[in-house]
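Complex shown without one protein chain; remaining protein chains in place.
Letters A, B and C mark the chains in the order given here, with residues in each chain numbered from 1 onward.
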Amino acid sequence: MNRLLLNKIILLLSITSAVIGIGFLFWILITLAYKGIDSIHVTTFTNDLVNGGIRNLLVGQFTMALLATLIAVPLGMMAGIYLREYSGGGKLARVLRNLNDVMMSAPSIVIGVFVYAFMVAPFNTYNGWAGSAALAIMMIPIIVSTTDNMLSLVPQELREAGIALGGSKHKIIIQIVLRSAKIGITTGVLLSFARIIGETAPLLFTSANNQFFTMDMNEQFPSLTVSIYNLATYPDEQSRELAWAASFILTVIVLAINLLGRYATRSKKGK
Amino acid sequence: MEQNNMAMKVENLTFTYPGAAAVSLKSVTLPIERNKITALIGPSGCGKSTLLRCMNRIHDVYSGNKYEGKITLYTRSGEKQNVLELKKENELIALRQTVGMIFQKPTPFPMSIFDNVAYGLKLSGIKNKTELQGRVEKALKGAAIWEETKDRLNDSAMGLSGGQQQRLCIARAVALKPEVLLFDEPTSALDPISTGAIEELIAELKSEISVAIVTHNMQQASRLSDYTAFMYLGELIEFDKTETIFLNPANKMTEDYVTGRFG
Amino acid sequence: MTFKKVITAAVAVSFALTTVNADEIKGRGASFPGPVYQAWTSEYYNATKNQVNYTPTGSGDGISSVSKRMVDFGGTDSPLKSEILKKSKLYMFPSVIGSITLSYNIDGVKDGELKLSRAAIAAIFSGKASFWDDEVIAKDNAGLKLPHEPITVAVRADESGTTYNFTYFLNKIDPSFKVSKQPTWKASKLVAGKSNSGVAANIQQIKNSIGYIEYSYKIKLGLPAAQIENKEGKFIVPTIASFQDAAKYATWTPENDFYAVIGDPAGVTSYPIVAATFILLPQEKADTNKKTTAFFDWAFTSGDKAAEELGYVPLPASTKDQIRAYWENKKIK
Partner (left out) sequence: MNGKVFRRLSLLSATLTLFLLIGIFAILFTYAQQSIQAFGFDFLTIDQWETDEDGYGGVFGGWIPIIGTLLSTLIAMAVAIPLAMGIAIFLTEIAHSNLIRPVSVAIELLAAIPSIIYGMWGLFYFAPIIQELFGGNGVGLLTAGIVLAIMILPFMAAITKDAMNTTPGVLKESAYAMGATKFEVIKDVVMPYSKAGIIGSIILALGRALGETMAVAFLIGSVMSVAHKVTDSTISIPVLLANNFSEAQDLQLSSMYYLALILFVVSFAVISLAKFYFLRRGTK
């Protein structure tokens, strides 16, 4: 029977696509582990880029991502609180919510160009602040959307119970609503942190890169991802090895944070 | 010769859901008589829907179910087959076209009224336009919804009212000329007027089709059915003519249930 | 919220460290001298603890970065004419001499085996010869088995002095090539890489490809390079000796900020594609300029060995003295 055969073929293709998807994941991870572990030495962690290590790059990348988190989390959470708790679900909220989603998908390179224009060009130097700002701009919409979604899961009765006890609205939000959405929001923060720490495009012309260890955010700032971009196309073995080592470490960090976030939500659901 | 009056026969059916520790049906034996309406009643979770869903193997849309026992289907042409032995997809498809099913909530497909009714026919291989039109019309008339829909056959079925949608679903099943129709609480989501129309329709259908109906509504069972089966905790407690079950049940539990003392 | 405490602590520490090492010179630009600058900055740092942060991005970036005053010095392989230097308020001096090789990736053809005549080079880079066994290439390589495979030409994606110097040479053999910091020709199969290393990586990666890269990249990677026909019609293997022979034909004077392109030099033993690379300084930044010149002064004194090991030709001693005088004259030493 024709339609049965077609059915079988389509189902087989569907299974095949899942296998292809997972196949690519493992292909990439195995390649990375194989090349990466091979290329890691003790000096990879103790030396700075100028001497063939990534110490300054790791510190630089984390510093910029943490600063971005510090900017993005309060702003994004406040915005999420407005959308869910204060807007009353009106037209403004709908428009803002949709614009936020649009912002979440804005091309990262354009954000880099934008930040260059007002944080690099006027000061005539690539700098760490600009890198952090670009990452923060990428992060804010994600935090907004996470907060908004997580707050929507908090039962209305909880708010009503708080009001019935005579609490003022903002206190209830801070003391009750946010607290019960804590795990969800923390997970969202972790996942978006994992996302921005692996970004390259927004850093290319904002922080640029630095081969030396520095904490001076007014200067070109060391970046792990930008270094990978440069090193990967260097033709000599040492640079490429370093690029593989850095890529492996970056991927491990990103995936670990991701799985941690997933684990957090899961154990919450389990309760 | 008794077999001629039989449409389906469930014998010693034991059923387990995938991954479940306990069985959901325990050795159930139940006849579905030809051109009669058999009602399945019992408190929630007693297994009546589960039983119904065994009869056209709709359970098998999800894998991992375990059946034991036998369900025999006696076709009009005199053949008989054990429904539980079917394995191949085309056999299951043929079974489901012979043993149709109507669900708790109306389930119009996201397509036009005409296409909804023609859907099963097209699946069974009918491509001829005039034949399709004829059979769709006949089915809609049979489900007493033709007058309301004949001018809007190409409109989306989603626009119909709940009662109309349910009759459309019956028309859709009837169009395939099934031998048995399984109704799984077909009116529980409907208002009283629509419910009345559906009950009337089911009563008319039995001249051509054998019916098994799961219902929570005691009056519905007593009004509509010829036979009634009372189930409790996965077991068939009592099966008999409807009057007997409602007026003079043999089992104390059945009596308590039909008189509303528990359930 | 312990997470927040960690962040707060981290930021506090980073602010505290903010002022620790601001004493750093920044440069961006030409990737052609990238390897030697990297060796020099690393040795200079280990010797003096002074940081010179050079990012080899390309000459276009070097000129633009220093013109916009984003860096303390810029590197470029294509020298700027005096009027442009004046307009952008820049000083300029050469730092080291390098050469460009035509490196390839052809199965079975080893380093130095391929001979490319001036006509063959023109044909390859104009796209007229699109297969390796084309007559114009084959006729000088009777002993080689060249495959009937399409030629992939590896070029620079960014604006670069290497392209400038290479097109300068191409223009000398066929004036229809435009001298430019970007490749403007249309060979049939092109692939572009960012900076010298990008091009070299492409050559390594892609079979039957050929591209122009700085000699040190060839050495570091062991990429095969072709013998090239010079002005006198001789096929010359790229070696330090043949570069030094070519470098003798450079003429620099401080009057025009050392503007000179070595180009296609005369001499029977000269390798034909040799070029100097230059440093650009912003005139008004006297303080940082002094630090930059201190670095190059150190490099001129102690960096020749590192340069030669990497395949560069150090500037002649006389030229170095001229440059030191130029610095003193501009009060940036």
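In the analysis below, a residue touches a chain if its C-beta (ideal position, glycine included) is under 8 Å from a C-beta of that chain, and two chains touch if they have at least 3 such contacts.
Keep in mind it's a predicted model, so treat the numbers as computed, not measured.
Although one chain is omitted from the display, it touches the following shown chains in the full assembly: A, B, C. The chain that is not drawn here is touched, among residues C:Ala119, C:Ile173, C:Val191 or C:Val237, by C:Val191. Set against the missing chain, the residues A:Ile54, A:Leu135 or A:Ala194 yield one that touches it, A:Ala194. Considering A:Ala130, A:Val189, A:Leu204 or A:Met217, the position touching the chain not shown turns out to be A:Leu204 (whole complex). Here the missing chain is touched by one residue of A:Thr44, A:Ser108, A:Ser132 or A:Thr187, and it is A:Ser108.
Within subunit B, the residues in touch with the undisplayed chain are 18-19, 56, 58, 61, 63-64, 89, 93-94, 96-97, 100-105, 107, 109-111, 119-120, 123-124, 169, 172-173, 176.
Counting the whole complex, the residues of subunit A in touch with the unshown chain are 3-4, 6-7, 10-11, 13-18, 20-22, 24-25, 27-28, 31-32, 74-79, 81-83, 85-87, 89, 93, 96-103, 105-114, 116-118, 137, 140-141, 144, 152, 168-171, 173-174, 194-195, 198-201, 204-205, 208, 225, 228-229, 232-233, 243-244, 247, 250-251, 254-255, 258, 262.
What subunit C contributes to its contact with the hidden chain is residues 28, 57-58, 60-65, 67-68, 84, 152, 155, 157-159, 179-182, 184, 186, 189-194, 201-202, 205-207, 209.
The criterion applied here is as follows: only the chains that are shown with their structure count from here on.
Steps from subunit A to subunit B, minimised over paths through touching chains, total 1. Relative to the centroid of every protein C-alpha atom shown, the closest chain centre, again from C-alpha atoms, is found for A. Top-ranked chain pair, ordered by C-beta pairs in contact, is A-C.
Subunit A and subunit B have CA centres that are 53 Å apart. Centre-to-centre spacing of subunit A and subunit C amounts to 37 Å, using the average Cα coordinate of each chain.
Along subunit B, no residue makes contact with two or more other chains.
Along subunit A, no residue makes contact with two or more other chains. The touching residues of subunit A, counted against subunit C in their complex, run 50-51, 62-63, 66-67, 69-70, 120-121, 124-126, 186, 189, 208-220, 230, 233-236, 239. Listed in rising order, the residues of subunit C touching subunit A in the complex are 3, 7, 10-11, 13-14, 16-22, 24, 26, 41-42, 45, 51, 53, 55, 68-71, 193-195, 197-198, 200-201, 204, 217, 220-221, 223.
Remark: subunit A residues 1, 3-4, 7 touch subunit B in the complex.
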